[in-house]
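Complex shown without one protein chain; remaining protein chains in place.
In order of appearance the chains are A, B and C, and numbering begins at 1 in each one.
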Amino acid sequence: MEEIEVHELKKLKLKKPVVIEGLPGVGNVGKLVAEHMIQELKAEKIIELYSWHFPPQVLVNDDGTVHLCKNEIYAYKSKKQDLLIITGDQQSVTNEGHYFITEKFLDIAQQYDVSRIYTLGGYGIGQLVEKQVVLGAANDLELVGEMKEYGVEFREEEPGGSIVGVSGLLLGLGKLRGFPAVCLLGLTSGYLVDPKSAQAVLKILCQALNLEIDMQDLEEHAEEMERVVERLKEMEQAQIPRTRDEELGYIR
Amino acid sequence: MEEIEVHELKKLKLKKPVVIEGLPGVGNVGKLVAEHMIQELKAEKIIELYSWHFPPQVLVNDDGTVHLCKNEIYAYKSKKQDLLIITGDQQSVTNEGHYFITEKFLDIAQQYDVSRIYTLGGYGIGQLVEKQVVLGAANDLELVGEMKEYGVEFREEEPGGSIVGVSGLLLGLGKLRGFPAVCLLGLTSGYLVDPKSAQAVLKILCQALNLEIDMQDLEEHAEEMERVVERLKEMEQAQIPRTRDEELGYIR
Amino acid sequence: MEEIEVHELKKLKLKKPVVIEGLPGVGNVGKLVAEHMIQELKAEKIIELYSWHFPPQVLVNDDGTVHLCKNEIYAYKSKKQDLLIITGDQQSVTNEGHYFITEKFLDIAQQYDVSRIYTLGGYGIGQLVEKQVVLGAANDLELVGEMKEYGVEFREEEPGGSIVGVSGLLLGLGKLRGFPAVCLLGLTSGYLVDPKSAQAVLKILCQALNLEIDMQDLEEHAEEMERVVERLKEMEQAQIPRTRDEELGYIR
Partner (left out) sequence: MEEIEVHELKKLKLKKPVVIEGLPGVGNVGKLVAEHMIQELKAEKIIELYSWHFPPQVLVNDDGTVHLCKNEIYAYKSKKQDLLIITGDQQSVTNEGHYFITEKFLDIAQQYDVSRIYTLGGYGIGQLVEKQVVLGAANDLELVGEMKEYGVEFREEEPGGSIVGVSGLLLGLGKLRGFPAVCLLGLTSGYLVDPKSAQAVLKILCQALNLEIDMQDLEEHAEEMERVVERLKEMEQAQIPRTRDEELGYIR
């Protein structure tokens, strides 16, 4: 097994595609958006990526079969804008793995002559979010300006100084290779999977890409989570004693 | 010293053997089964495997001598079904080590023209188990069906999404090399070494392998643990104050 | 990407420069001094250093753009004394990374025919500092004597036995290559960024280098922190209940 194994399932010709990266992270915001796009756009899986920097585990599918922990790239072809969507089960568990895997994604981006990279994630604020906000950061000042037009907020003190993992490194290492790249972070509590924050991010992304994507499924998932939140609030008011651990528990 | 050193103690000719893997893990279920099989079948040690991915330690034997932390492979020849049984002191303590050591086991499996792999373990549920259950996962849909016939349960939400370590990777990496592989996980509390859960796993394995193995020793070990559990319950009822740590203490 | 990538932005001829190292650390003392010197001396950035031993992240600038986590070297030319000033966002997060990055700094020091190395940091004492003190350690007994003349204190029991990270290794690995090197550690609480301690270190450094540097900015930053400390003390007297975590919170 190589350090990073790229299994190319299919070779497609794409026209200056845009990369959308949504891997697991805070509130699972990025992954929710990427998976929703793959589903709605019927994007096609073209690459599987294995690495010993991923956790040493298999994941059990609903039918009782398993698959090795991996990252995946899906392709979407259209008249408007071709896409390469990166998602996966996990991120690297080693420090250097984040660098190597990001470099591998950039190698693939170069092969496909990618024109721009969007990385997606959540920005945890430690409390329930009142108003949906999408924070941004970019590896190019011009991109900052463009993103502001779509309603992305750039705040001096947020997103808290740093963006960790592939979402950050695609901007940093991407810049060294000349890729314009922007990171969109949906404000989220950090305690719950947050499909509402994912909706906010997706709306802006659709505008930027001039795409239309049905949000029904995310909407329903969001409503389901609302009910979870309501129940949590009621429990709090009823002063049912809970440990701090439960209170902060991460609910999927 | 090489990254993984394979010391071949003996070369045997085996007929399409089946691999049984039982390394240390939750409830020590897998290891208990593997060791019991080695003892009852009088399987012969053919390989010792050392690695700097194992903890940097020696283990002290009852006679005051020591041995370097290692994994081992035992062979069992019979008219019905030849076996290669993997067990050992520890699993890798590094992330990548799990991958490398699993690959080495698969190399050996290829040399011996292995026909199938069974990996064994425990699935901790955080409370005493009322009814013995063996959960399964496989790297092949046909195997899922076959295992159901032996009473293995496949549940959508369990075994909790992932199987960690060599038990999981033999399925995941095994699939990439074309080995059919199944993981059998005995339900267990997770707090105690669990020979009763090991019995449940072994029963199913014997059916699947069409083997008969005396379970007297496991039975006795199970009764001994029952007494420990009884004592714990009495202590609880007597409300002897214990710290949470003691309560959750892992008892061998 | 190489393990450590040295991006040389500019090639300068320097006369037996002295290295000043001020990377992030306790009280951020070293970094405050290095950044202040760069600003006041209008030192010029000549080298950027990237490595997968740095945290896998980008840092967000005030204008919404990002930069990859890095270390930097600035050059200052003057009639009196040329300088190479090392600073950066972070230190290595791996054990070996500290060794490799220090070795790279020493390679560069050799190229520039460096005559001496000063490493700067803070020495945390766990309580507010009453009297500013600068502790020292050197890789050469003669240097110890010289530093005492500038008011550096050498105490048998402090700085607590060891100096961790690049500040320590530049002395240790530097000695193996024949570089005279001294470490200056400003006493600091360890809970707060400490520009006052930075001033104390800078004063001694200026004496040793026979340089004059305006301290207005550090002074103002120090006054600002004084106000923070005053507020903390008041809160303590008012016995506003705080958690231990808040009390020990690291305030920038």
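By definition in this document, contacts are C-beta pairs under 8 Å (C-beta built on N, C-alpha and C of every residue); 3 or more make two chains touch, one makes a residue touch a chain.
Just so we're clear, the structure is a prediction, and the values are computed from it rather than from any experiment.
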item	value
Interface partners of the hidden chain - shown chains only, full complex considered	B, C
Positions on chain C contacted by the hidden chain, ascending	92, 95-96, 98-100, 102-103, 136-141, 144, 154, 156, 159-165, 168-169, 171-173, 175-176, 183
Interface with the undisplayed chain - residues on chain B	1, 50, 52-53, 55-60, 62-69, 93-94
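The rule we apply is simple: only the chains that are shown with their structure count from here on.
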item	value
Arrangement of touching chains [line / ring / star / complete / other]	line
Centroid distance [mean C-alpha coordinates] between chain C and chain A, Å	36
Centroid spacing, where centroids are CA-atom means, of chain B and chain C in whole angstrom	52
Of all residues in chain C, the ones touching two or more other chains	none
